[in-house]
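Note that this complex is displayed minus one protein chain, with the remaining chains in position.
Going by the order they are written in, the chains are A, B and C; count residues from 1 in each one.
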Amino acid sequence: MADHGHAENVTFRQCAHLATPDHVTADFCLIPMGTPTASVSQHIANIQKFLATSGIKYSMHSAGTTLEGSWDEVTKVIGQAHTLLHNQGVVRIQSDIRIGSRTDKVQSIEDKVSVVEKILQDDTAKPATEE
Amino acid sequence: MADHGHAENVTFRQCAHLATPDHVTADFCLIPMGTPTASVSQHIANIQKFLATSGIKYSMHSAGTTLEGSWDEVTKVIGQAHTLLHNQGVVRIQSDIRIGSRTDKVQSIEDKVSVVEKILQDDTAKPATEE
Amino acid sequence: MADHGHAENVTFRQCAHLATPDHVTADFCLIPMGTPTASVSQHIANIQKFLATSGIKYSMHSAGTTLEGSWDEVTKVIGQAHTLLHNQGVVRIQSDIRIGSRTDKVQSIEDKVSVVEKILQDDTAKPATEE
Partner (left out) sequence: MADHGHAENVTFRQCAHLATPDHVTADFCLIPMGTPTASVSQHIANIQKFLATSGIKYSMHSAGTTLEGSWDEVTKVIGQAHTLLHNQGVVRIQSDIRIGSRTDKVQSIEDKVSVVEKILQDDTAKPATEE
């Protein structure tokens, strides 16, 4: 069954034409390497400024920056962030990217947090049953 | 100085035209979610078959699959792997991607390992100076 | 020179006694696998409740949860989160962890964000020099 991912149902000749996902959330942590100091805040600030002009939906936190858009949009923007810093003299850059797609619903960055917070609030409102 | 990443040297109007890096190495670990069992080997095998037809340079190991090519090529292929499994019934997929670019040289997957192994061999050949 | 990491300066006999770093920031994204549905919000909520009782400093965002403490504390807590969900019936769990340590200063989760925001504010306050 296709549900179990059995290979015999896959027509690999058609794979070259596979589209990438329409909607993803991604989170990236970009690390400049071989820089004169261990501080990377100026580089991160430059990327935030770039993101502000890019039109992509983004949100910075202490361990990375979260993006929302199509697969192609978010991966392009991260690649451009690499080039931006390379153009400023950073010779080597390594990024860690967490990227997720789903077909059952479109879930925004905000939805992902609010659904967990809702559960936590509902639990608090309930009489405790734990021992 | 550009080396320190000062923002005043960046012309952000031009950022929309930034290219993505020509050559990267990337390593991805793709995780199907909400699948009937905890086993994902069939899904991983399907992706390997897809990669074999894709023309991209790739190498599987126990914790992921390493790719080499342009930024656009490697990120597209990983996105297509998501779509491949979605088309086979996997409703949610999360990938962790490590991706690196550098401007000082073109370093292949093989180079990265061999340069470390060379150092280890040279150290072994030397008389030990450790206490 | 030690600065260049030359191996001849390392006394590997002593490595078994190496301590782990005193202070780190870590960010983890935990993924339950083989669960009946693609939704993991209840699992994430359970982990948040556990973290609240653990005494560790933590902060949830849409792509993971950030922790601050010693290396041993933060890695232990993430491991306990695995066990917590295993005990609730999740047979397989994969986490992605970003973890950083530095010896030049103690930098909190809040510091990492505020230093970037400070740069962005200062840039905004300056007369624009970009073309």
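Assume a contact is a pair of C-beta atoms (placed from the backbone, for glycine too) under 8 Å apart; a residue touches a chain by one contact, two chains touch by 3 or more.
The model shown is predicted, which means the values in this text are computed figures rather than measured ones.
Asks: When the whole complex is taken into account, which chains on show are touched by the absent chain?
Replies: In the entire complex, chains touched by the missing one are A, B, C.
Asks: Tell me which stretches of subunit C touch the chain missing from the display.
Replies: 1-7, 9-10, 12-13, 15-16, 18-21, 32, 35-36, 42-43, 45-46, 49-50, 53-54, 71-72, 75-76, 78-80, 82-104
Asks: Touching the hidden chain in the full complex, which residues of subunit A are there? Just list them.
Replies: Those residues of subunit A that touch the unshown chain are 7-8, 10-13, 29, 31-40, 91-92, 94, 96, 119, 123, 126, 129-131.
Asks: Even though one chain is hidden, which residues of subunit B still touch it in the full complex?
Replies: 25, 27, 29, 38, 41-42, 44-45, 48-49, 59-64, 66, 96, 98, 102, 104, 109-110, 112-113, 115-116, 119-120, 123
We adopt the following convention: only the chains that are shown with their structure count from here on.
Asks: Between subunit A and subunit C, what is the gap in Å from one C-alpha centre to the other?
Replies: Distance between chain centres: 16 Å.
Asks: Which positions in subunit C touch two or more other chains at once?
Replies: 29, 38, 96, 119, 123
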